[in-house]
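In this view, the complex is presented without one of its protein chains, the others remaining in place.
Our next item is chain A:
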Amino acid sequence: MGKYVLKRIGYMLLTLFIIASVTFFLMKLLPGSPFNNEDRLSDTQKEILLDKYGLNEPVPVQYVKYMTALAQGDLGISFQFDGRPVSTLIGERIGASAFLGMQSLILGTVLGLILGTIAAIRHNSWVDYSATVASVLGLSIPSFVFASLLQYYVGVKLQWLPVAFWTTWEHTILPSIALSLVVIATTSRFMRTEILEVLGQDYIITARSKGLSNARVIVTHAIRNAMIPVITILGPLAVNLITGTLVIERIFSVPGLGQQFVSSIATNDYPVIMGTTLFYSTLFIGVILLVDILYGIIDPRIRISGGKE
């Protein structure tokens, strides 16, 4: 197991290297320069700034310099935020985004799994049909539409919860719900299909032939087996959430990473773009690795190397 994880981390670093290179060159293709927006600067001043940050050198030289610094863990210094290090900028913003993402993911998967299981047990009843309609709606309506609806009805009309900003836990509820709807819709759909599939398996009849109650059969035998394929989609879902936060953070004025990322692209703040992209990528690859490890824990057949504990 340890050897497997090490190998996977090796691949992770390789993937990150490729992502960093591709992003670097793509970013250089963006029109404009970091200091074009600053009208008050004269051309000479701009030149001095470009020189200072090494932006006048040929792109391959810049690339080598950036990658060398990156290898030493240095993400560089932001252009627009008064020369503050990128790592500090990310560190300041990550709290809110991570909290929002995790809360939505947990809320979404838990509710999704429960809803999907119930829909499967009440197969072909009104519960099942309404769950289907709800999840189709959840999948096809973009989260920012839900976000606005939630803001209007729950926030403004009913005044139950704050409309925006990020101070108390109450402020986190609406954005989390808006973000988790896609997760609920996807996981409940998957879980429903999987539970139905599993309930048709022979080992379920074996379990029932032991005299176990229906509830027990579902909890101890069906859910675990049904969750194996569902876990696979958690990776892509987590990524969905990451992109989802970009929009949701803007709508709810959450001081998160997504907002900063968008503004860094608008101002050609190269180090911040690079740093945030790499951070998101690491997160994504990490999630995939985590899903694979989770897989092994839930399904003993894919437990790696030897399998014996």
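Operating definition for what follows: contacts are C-beta pairs under 8 Å (C-beta built on N, C-alpha and C of every residue); 3 or more make two chains touch, one makes a residue touch a chain; residues count from 1.
Throughout what follows, contacts and distances are computed from a predicted model.
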item	value
Choices "Fumarate reductase subunit C", "Peptide ABC transporter ATP-binding protein", "Cysteine desulfurase" or "Heme exporter protein A" - which one is the UniProt name of the chain not shown	"Peptide ABC transporter ATP-binding protein"
Given A:K3, A:K157 or A:R301, the one touching the chain that is not displayed	A:R301
Among A:R8, A:R208 or A:R250, the residue in touch with the chain that has been omitted	A:R208
Touch residues of chain A, complete complex, unshown partner	201-203, 205-214, 220-221, 224-225, 228, 298-301, 307
